[in-house]
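Moving on, here comes chain A:
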Amino acid sequence: MDWSVLLVQATMNGLIIGLLYLLMAVGFTLVFGVMRMVNFAHGEFYMLGAVTVYFFTGVFHLPFLVSVALTFFGAIALGALMEWLILQPFRRDELNGMIVTVGLAMILQNVALIIVGPDPLSMPAVAEGTLQLGSIVVPNSRVYVVGFALLVLALLYIFLRYSRPGRALRAVVEDFEIASIQGIRARIYYPLGFGLGVGLASIAGALMAPIFSVSPFVGAAPLLKAFIVVVLGGLGSIPGAAFAGLVLGLCESYASLFFDSSTADMFIFAVVMSMLVLRPKGLLGRGEA
Partner candidate 1 sequence: MSQELLRVEGLSKNFGGLAALHNVSFTVSSGEIVGLIGPNGAGKTTAFNVISGTMPPSAGTITFAGKDIAGGPPSKVVVAGLARTFQSTSTYPQVSVAENVYRGMIARIAGTAVAKIAGRTTQLVAADQVSAEIDKILHMVDLQSWRDVPAGSLAYGLQKKLGIAVALAAQPTILLLDEPAAGLNHEECNELAKLLRQLQQQGLTLLLVEHHMALVMELCERIVVLVQGEKIAEGTPAEIGENPAVIEAYLGAPDYAHA
Partner candidate 2 sequence: MTSLLSNVIPQERKNWFWLAVLAVIAIWPWFSGIFVLHLAILTCLNILIVNGLSIIGRCGQRSFGHAAFAAIGAYGSVLLATLANWNILLSGLAGMVLSAFVSFLLGWVILRLKGVYFVLVTFSFGELTRLALLDWSELTGGANGIANIAPATIMGFVFDTRPRFYGLALAAALLSIWLMKKLFSSHFGHAIDAVSDNPALAESTGLSVHKIQLVAFVLGSSLAALGGVLLARYIGYISPESFNTSASIAFITMFVIGGQRSIWGPLVGAVVLTPLPELFRGAVQTQNIFYGVALILILRFMPGGLVSMMDWLKSFRKARP
């Protein structure tokens, strides 16, 4: 087979995966930036997004875009509520708060198992047909997914950059102490940060549901990836998470052309450990070690 075709195909796949990692990682770093807490339940929100979208489209027969939007806002609301109800007492106790998110993850996954069962479900296709780009063939469904993902990112960018709550949120993420001195109120921004963070995870799950399968177990891998990306990009850096997400997606895609996956995975974890020890701020981040 022609190398250039393989390469372009790998690039396309890499970008799609990269977008997924980006969404997961930005959400994860948002939660870390606002709450200084590692959210071990992040993967389960991805899973919830996938399962919810499956129900909306498969059972209630709503259009895909509507389902995704509902999932997104539902997740934000659910996340904010959980932060307010469950995580609030741990706002100054990140270590125990982290263990609480472990408990949360257990609950979410097993509730899903009870409702949906362990077997993978496949979603009805988002769109039929394929798109021809030169010698590359891309299924339309993937095109739609990429399109929606880019739309979400654009909206997120506008929110974080141009809206007051968005800018305040960024301020909290980028420098927590200065933000609290300036009186940005924790009462609003903790639930908002957590809600938006897990909302992004849910949207990643929702968007990827048509591409990958849907089951209560799909959350574990994205959690690991989010975590890797965020460390590489810098805990607490939104642009770092975005950049590192795309880079990781592309690297993995190219690497799969040459290496087998477990060697690549080991290498990545070794890099993660080294980063945490040598440069916890990540490649671009500015968070304190």
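Assume a contact is a pair of C-beta atoms (placed from the backbone, for glycine too) under 8 Å apart; a residue touches a chain by one contact, two chains touch by 3 or more; residues count from 1.
A word on the picks: all candidates are chains of the complex that A comes from, given by their letters.
None of these values were measured; they are calculated from a predicted model.
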{"item": "Touching chain, any copy counted, for chain A within the complex - options 1 or 2", "value": "2"}
{"item": "In the complex, chain A residues that touch candidate 2", "value": "36-38, 86, 89-90, 94-96, 98-100, 102-107, 109-111, 113-114, 224, 227, 231, 262-263, 265-266, 269-270, 272-273, 276-277, 280, 289"}
